[in-house]
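Everything below concerns the one structure shown next.
Only one protein chain is missing from this complex, and each of the others stays in its spot.
For chain A:
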Amino acid sequence: MHMSDGLLNAPVSIVFLVVAAVGVGFALVKARADLDDRTAPMAGLVATFIFAVQMINFPILPGASGHLLGGALAAILVGPWVGALCVTIVLVVQALLFADGGLTALGANVTNMALIGTAAGFVVAVALRRFAEKGKGGLAAVAFISAFVNTLLAATGFIVEYAIGGAGGVEIGKVALLMWGLHALIGIGEGLITAVTVTSVASIRPDLVHLLKGSRKPLEVRS
């Protein structure tokens, strides 16, 4: 879902560079509370895993594919603030090292995948947390739904950006229909990958799943 330069006009690209910078700056401040000696390495590994899995485009229709965005996955495993930073790092490396995703488009790409996607995934996951705490099946379902919504809302980010200042003046309804249709299918893949990943981590190291924090009796030392 990495857009190239030129799909959005210059003013809109700049506006979203600012939006992304403010959002990432805010996440940098808030992330500190969720990072300690144990979760910091986990967060690095989550970013790395998202980079790796984003390389794997899976077919959705003849002539069309999709790949993981990773917002919900990151939010569930390491929380929304750290999660947004994980996806941002991936997008920056992809744009600078692999020429994947434009440079002036980086703001819009970060806004869609790192900010909107992660926020959407987190909000849905938290709303459904009580099901996730019931066991593996519940956690898988919550991960799937959060990831599906994260994909659709990240796609919606592009639709909105294109409506504000896209190149070519294509009718927005046409863009929206294609984006939502394709990303409803991609969202299923995103949901499956997220569900498998989150439940795998939870079965080995449930203490490293941010969403489940506090669901078990915490080993809190009261002073």
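Basically, a residue touches a chain if its C-beta (ideal position, glycine included) is under 8 Å from a C-beta of that chain, and two chains touch if they have at least 3 such contacts; residues count from 1.
Note that contacts and distances are computed from a predicted model.
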Between "5-methyltetrahydrofolate--homocysteine methyltransferase", "Cytochrome bc1 complex Rieske iron-sulfur subunit", "ATP-binding cassette domain-containing protein" or "Cobalt/nickel transport protein", which matches the UniProt record of the unshown chain? "Cobalt/nickel transport protein"
By the document's definition of touch, the residue of A:P59, A:G137 or A:G214 touching the omitted chain is A:P59
Quick one: which of A:F16, A:F122, A:F144 or A:F158 touches the chain that's been left out? A:F158
Just name the one of A:L17, A:A43 or A:A119 that touches the chain not displayed here. A:A43
Hidden partner interface residues of chain A, rising order: 1-7, 28, 31-33, 35-45, 47-49, 51-53, 55-60, 63-67, 82, 85-86, 89-90, 93-94, 96-100, 102-103, 155, 158, 162, 166-168, 170, 174-175, 178-179, 182-183, 185-186, 204-205, 208
